[in-house]
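Got a structure for you, written out below as structure tokens; questions coming shortly.
Missing here: one protein chain of the complex. Every other protein chain is in place.
Right after this comes chain A.
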């Protein structure tokens, strides 16, 4: 059967141009994949520059103003252009319709529009670089600095505004798709967990994004018209800006992590040949994280000046979010228990995810406790914590998803040995990179500072050293995946991992109309009795022979 790569092209729109007008969710997913990978690698490079600068005291490679712009750009790109869209826009677009037995998302044209908005946002961010200098505010655009600085904050904020729109429309599209386009025989509790996590994410995207939209609009209004809504000299309150900003941006953290958790929930049962432990508990915890995660925003503001009651309430609520997250971690571990585990690159990344994310989550409790928070607020401890959750969490889930679904998306299998080496390099580098930052933070080194006292030199040096391994690992991973696309590499089987969700029942890569005939929906999405009957090790294919 011909794959979606060979779909008929309308006259005048051949080759690349046929991709730019496509409404096919799989092609749009690939457009996202390559544009997001571009931004990711750019932001990794910028992050490397920051660490190189901080490796030695004093000026190393960047000037102070340049350093401020680089960490702002690193944050803006990683948050708005990579972590938030990566999993939903790439893998959600590609696999959500297939998971529910549908031909496409409900609004295919809106889907393409979302991609164009994404690209427009990225381009506007770049434009702001070349006019008056990129903003030096950090990705949070805190007032009053963001209103008074002369750099190009308005353009960068506008870029974030467009990207927010893109993310919101994707969420809207997914909710409608899941509600209206499920296969007729598929009930809610037959949805794969990745789809469930996208559903929870989409609601958070929809509920929270308009708040950041209005907040960013207000920053632009303040800069253009000087209204004074956040200016204390004119009666305004800058703390209100922080509230509005975090009402979106804390839930956004769960927009980032929930799809990642969904990916892990797919890979673990498949690798263990065992039904996932606590399917309903995982579904419920996704929704619980979405709800509880929306109520904790002010834990970013313990030191900004809030009533003690507010600090207490937000601290308590922050602890509550740990419960559903722990339910997921325990469920994954329980799934592996007594499973017939087959080690594969996606599983290795998933295991690293579980470890790194757990560290990130537990250090989150340190920050959620108001007393400890006041000691480590705005230090490198915070930097280490959120990199453990966002990079160790979402980033590793993204790597796992890449390795898990790559054969299905491209019909090619990559080299396992290189993938393992890359995974180990990234993980070891990660630990070397971020663990010293925990120590630095506890010692009191502030985040975002350009220079530091001599007692922080050793920690910063080790962190920079770890970054080297990490970047080498990411480079190896990308080379390994991309070279697999060369023609002579091995073709992938339809079901290389022994998965049972619907995407593994169709050819690799999938045909244009995902299903030739109505898909057969299983009563329970993780029923491995048929696969297990063949015996563990029988289903996954040998990367050397492709059999």
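Here is the rule we use: a contact is a pair of C-beta atoms (placed from the backbone, for glycine too) under 8 Å apart; a residue touches a chain by one contact, two chains touch by 3 or more; residues count from 1.
Note that contacts and distances are computed from a predicted model.
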item: Per UniProt record, name of the chain withheld from view ["Caa(3)-type cytochrome c oxidase subunit 3", "4Fe-4S dicluster domain-containing protein", "Permease" or "Ferredoxin"]; value: "Caa(3)-type cytochrome c oxidase subunit 3"
item: Absent-chain contact - pick from A:66, A:183 or A:468; value: A:183
item: Contact residue for the chain not shown (choose from A:63, A:187 or A:228); value: A:228
item: Absent-chain contact - pick from A:63, A:187, A:210 or A:371; value: A:210
item: Interface residues of chain A (partner: the chain not displayed); value: 100-104, 106-107, 110, 168, 172-173, 175-176, 179-184, 206-207, 209-211, 213-215, 217-218, 221, 225-229, 234-237, 240, 244, 513-515, 517-519
